[in-house]
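Here it is, the structure in full.
One protein chain omitted, others in place.
The block that comes next holds chain A.
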Amino acid sequence: MSNNPPKMTASHVDVSYGTNHAIRDVSIDVYREDVTAFIGPSGCGKSTFLRSLNRMNDTIPTARVSGDIRLDGEDIYAREMDVVQLRARVGMVFQKPNPFPKSIYENVAYGPKIHGLAQSKGELDRIVERSLTRAGLWNEVKDRLSDPGTALSGGQQQRLCIARAIAVDPEVILMDEPCSALDPVATARIEELIHDLRGRYAIVIVTHNMQQAARVSQRTAFFHLGQLIEYGDTSDIFTNPRQERTKDYITGRYG
């Protein structure tokens, strides 16, 4: 657990879709040194809240977000905030691996190219190699970078998506159930990768798998019916939660 200032702070955040009030008055801090897990039953608002951290909810016309969310003290919902730039700084990995229908190389090179992060082909090559290496995929794909990304296995595709997020040098990576479509071996590799990336990026992961939250995170937040019920050290949440609702959920007594 770090004592450094938080990377992102959310204060009194409410999110609604039309008349559906999905998130109520959630305040939470996310730290660069720690992996933060969001857990809770389906429909508890954890994914909605995650998506508000890089303004993915902007793409839904009826979605309304209020409250205050800051990245390094900067209001991400401010008028002058460049959303494209924000999403480079706060990257996202989705439940289903979604590589572009392009080559492995292009999948990773795309972001750095549009954000002008590479001045030369050599520099771009280095970014691609570094990103794929950090995502634990380089050795498996270095000889077939021009193959389509969609030709990889599910687990490899997900690591490709992580490499793609890393390539633009983000500060925060949001993962929305990144392993739910993967087998246990591919899942373990992603978890190992999360462990390796910890400290370099603030990582927030939404997961339905409580064992996964327990394995990969240092902080855990439990959401229920749109509210943040409890947020604390992962080891405390799983061994001695303070709130009855947290306890009932993690011990399988929910509902």
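Assorted remarks:
Keep this in mind: contacts are C-beta pairs under 8 Å (C-beta built on N, C-alpha and C of every residue); 3 or more make two chains touch, one makes a residue touch a chain; residues count from 1.
The rule is short, and it goes like this: contacts and distances are computed from a predicted model.
Note on the omitted subunit: UniProt lists it as "Phosphate-specific transport system accessory protein PhoU", one of the names in "Phosphate-specific transport system accessory protein PhoU", "Hydantoinase/oxoprolinase N-terminal region", "histidine kinase" or "Domain often clustered or fused with uracil-DNA glycosylase".
In the complete complex, the residue from A:S11, A:S27, A:T62 or A:N240 that touches the missing chain is A:N240.
The hidden chain makes contact, of the residues A:R126, A:K142 or A:R253, with A:R253. Mapped onto chain A, contacts with the missing chain fall at residues 210-211, 238-241, 244, 246-248, 250-255.
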